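One chain of protein is taken out of this complex; the other chains stay put.
This part shows subunit A:
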Amino acid sequence: MSLSTWPSGPGGRTAPSRRALAAASLAATALLLGACGTGGGSTADGTSPGPTAEPVPGGNLTFAVTVDSHCIDPQQVGNNDAIASARQTVASLTAQDPDTGEILPWLAESWEVDADATSFTFTLREGPTFADGTPIDAAAVKTNFDKIVELGAAASLGSAYLVGYEGTTVVDPRTVRVDFSAPSAQFLQASSTFSLGLLSPASAALSVEDRCAGKFVGSGPFAVKSYTFDQEVVLEKVAGYDWASGADDHTGEAYLDTVTVKFVPEASVRTGSLLSGQIDATAAISTVDLPQFDGNGFWLAYRANPGVVFNLFPNESRPLAADPAVRQAISKGIDREEIAATLLTPQDEPATSALSHSTPLWADVSDDLAYDPDGAEELLDDAGWVKGADGVRVKDGQRLSTTVTFWQVAEPLELVQQQLAKIGVDLQLKQVTVAESTELKKSGDFDFDYYNLTRSDPDVLRTIFSANARNINKRAPEEVDVLLDRSAASTDPAERQELVTQAARLLVQEGHAIPVYELSTTIAAADTVHGLGFEASTRLDFYGAWVQQD
């Protein structure tokens, strides 16, 4: 029963961890016991999604998201709620396997990368067209990438992927070459993202207003039928779509006729609406409400967001965070298992590296992240930090008191605060608005920053930590930066794996990264919904979804 409540399709392909499997079998036992105790109920009535069920085309799926940022242009949007709609409207040059991270064909049937990862040549598939019937050719690819660079910060994700972009060359109608001024191994994965998804050349000429309002012509399995601000986006399937990616489970048109994405700001209203059948699914159920959707006519599917996990990022231009002993002690003083066990859903996992386990080239360095309060105290004792009367350590008259700035939910950090108090570190929590947080990142006026970053390529580690890139730690270049920068130029997967693993381990050991836990996205859906799942970047994928018709 329990395994059959996991959805078929892409969601079911996510590799559940041991924890999750344990949770699933526990749930199964509980359900079986429950079924025995109550003498039946709705368990084996055939409505729960089974892996053997045949997809039925047609119908509508209503999906709730939280806020409308008044733009669904795939090349401009950066927030998950807008991405839920935008991802469906474009196809990308490549696709990424959610399990292995392997890059697979989509609009491009093959590609070549030169030795130093500065030049990428794609051979386009014969046949794909934009939703209005114009063929997807090399010139269209060039128009798109040029436009994204022109949009600049308005296309923040896309332009970050195209840093160092020198230009796109149309070799012939089906061959296109993208050149960079510096090694950019991450670009191959970036070509699989919705941010570099293709819109028709005519759409590039549209005003920002029209693009945001969904008047663009895309290349994906769905097209925007209507978009009413703060209310809903209606997507309809594109007739004749026949260029499924290598990561998809089926070919041809999408199963659903329409997808209605509703903007529902209130968490309790999303819960009530799903329970009462007014929506079919959502990825925004609050943690406390999730258990009621585990069975009882509903199913849950989750996936850890790839990329950098929730981390404390020390600002090493500040005296306290500049002390390696302090950083390392803080990392040792955090009991990640306790945070995951007491505060988070069974779906959230403690960090095992600076990268989450769903990121390609992730490697487990959790032996360097073990809870070790004695080791932490020893480090601080040796560094001359002596416990004062109030339990907080002092050295040369300075208290070991520092501040973390964040806008996310406070509970995990409140627990971190309590854990660190035990080793004599006073961590003050400063919760700010998103806007203030953006401003603080820019000004660098913080002791510790705290966030996560979703990206299905390990290059995100370099982008954030390298002293030659964002340099979140505000520190001088050192050994780890050589590894990080070399990883950007490496096209050999084995070599890149080695560089990324070494870099991740060094970042954790030096306390440049203090990982806490992995963010995950959880879909809650009615049993009538099948095949709804995640693509490699943990974005929702409606292509394989279908609903049971009555």
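In this text, contacts are C-beta pairs under 8 Å (C-beta built on N, C-alpha and C of every residue); 3 or more make two chains touch, one makes a residue touch a chain; residues count from 1.
To be clear about the criterion, contacts and distances are computed from a predicted model.
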item: Undepicted complex member, UniProt protein name, chosen from "Sigma-70 family RNA polymerase sigma factor", "Amidase", "ABC transporter permease" or "Ferrous iron transport protein A"; value: "ABC transporter permease"
item: Options A:Pro57, A:Pro135, A:Gly246 or A:Gly272, residue touching the unrepresented chain; value: A:Gly272
item: Of A:Thr454, A:Asn473 or A:Thr528, the residue in touch with the unshown chain; value: A:Thr454
item: Omitted-chain contact residue, chosen from A:Lys142, A:Arg177 or A:Lys262; value: A:Lys262
item: Subunit A residues touching the omitted chain (full complex); value: 67-71, 78-80, 83, 152-154, 156-157, 159-160, 163, 207-213, 228-232, 262-266, 268-269, 272-273, 275-276, 278, 308, 433-436, 438-442, 451-454, 463-464, 470, 519
